[in-house]
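Every protein chain of the complex appears in place save one, which is left out.
Presenting chain A:
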Amino acid sequence: MPHRTFLWFILPSLTAMILFIALPIVSVVIQSLHVEHEQVLVTVENCGPFGCTEETRVDRAATEALREAQPLGRFNGLGTYLDRRHLATAEVAEAWRSSETMGQFWGRLMNLPFYKALAFTLAYTFIVTPLVLVLGLAIALGVNGLPRLMRGPTIFFSLLPMIVTPLIGSLVLFWMIDADGVIGATLARLFDDPNLSLKASPTLTWITIFVYGVWHSAPFAFIVFYAGLQTVPEETLEAAMIDGANRWERIRYVVIPHLMPLAVFITLMQLMDNFRVFEPIVGFQAQASATSLSYIIYSDLRGDVQQFGSAAATSVLTILGVAILLAPVLVRTWRDFNRKRA
């Protein structure tokens, strides 16, 4: 296809992506270097019968005018990145100096909002992703062994947790684990502890959200693996059987190698999606014990005073995180691509 035709065909799609994906990234970088204007102060002299006093006041009109003229705020350099709510360099250095044990240092680090969110996001990404792979493979092997008639309904119900809106799925589970909900109340009765609450303890909240994450994503891995199982080469399986391989060995040496490319695909998709974990925190109302990078951006943007600079700085750091996460994939693709051309 000539370059010119290609350009005309791709133009609408490319324009949309440049305007609403590439430019916003530029926009967050610029916003992150700025910070809200300080209030304009004026000193007024009040003279009364007992002499004059000086008073400092906020000049509302001037502050408004300044905001109007420069909506971006004032230039702040990397100030926002280094403050307490982001990388908190000063606080981390101080904690490092004054903590005697690693545990103490870690405890202080977890009091800083950015590191707390980063820890949860990474824990979620790297715990949920492998569990999704394992559970998805197990279900796929199980369903593959079912009689053909049963497979359709099984797939139908399996798709539900994945297709249903994440916020709605987490709400449905949230109501069930509520102290008065079916699971919450039953657990309280089982442990004979009326005050037992899955929402009160940070650890239990983390585990609940991880369970939700696996529940939500396992169907995706299951479907992809299941489709892969339909194309396992029969001859290789038969040859392995003739060579005396038992069922486990056949799975280990024939099926799993065949599914490897699919596992890479699922891992890639899951890393991207899990790194932006956000809706379950809203749905489970877990912000007190678990926040993610996406969530702290959301809460900066939602507050009474919208903190664009702060949200943008977290956004830039998040985008860097995504870049680090994707780097191995991109490097590998680059190598494959060059090898193919060579």
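We adopt the following convention: contacts are C-beta pairs under 8 Å (C-beta built on N, C-alpha and C of every residue); 3 or more make two chains touch, one makes a residue touch a chain; residues count from 1.
Operating definition for what follows: contacts and distances are computed from a predicted model.
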item	value
Complex member absent from the view - protein name from UniProt, among "3-isopropylmalate dehydratase large subunit", "Radical SAM protein", "Cytochrome C" or "Carbohydrate ABC transporter permease"	"Carbohydrate ABC transporter permease"
Touching residues (missing chain, whole complex) on chain A	1, 3, 5-6, 9-10, 12-14, 16-17, 19-28, 31, 71-72, 135, 138-139, 141-143, 145-146, 152, 154-161, 163-169, 171-173, 175-176, 178-182, 185-186, 188, 215, 218-220, 223-224, 227-228, 231, 234, 237, 241, 247, 261-262, 265-266, 272, 275-276, 278-279, 282, 285, 293-294, 297-298, 300-302, 306, 308, 311-312, 314-315, 318-319, 322-323, 325-326, 329-330, 333, 337
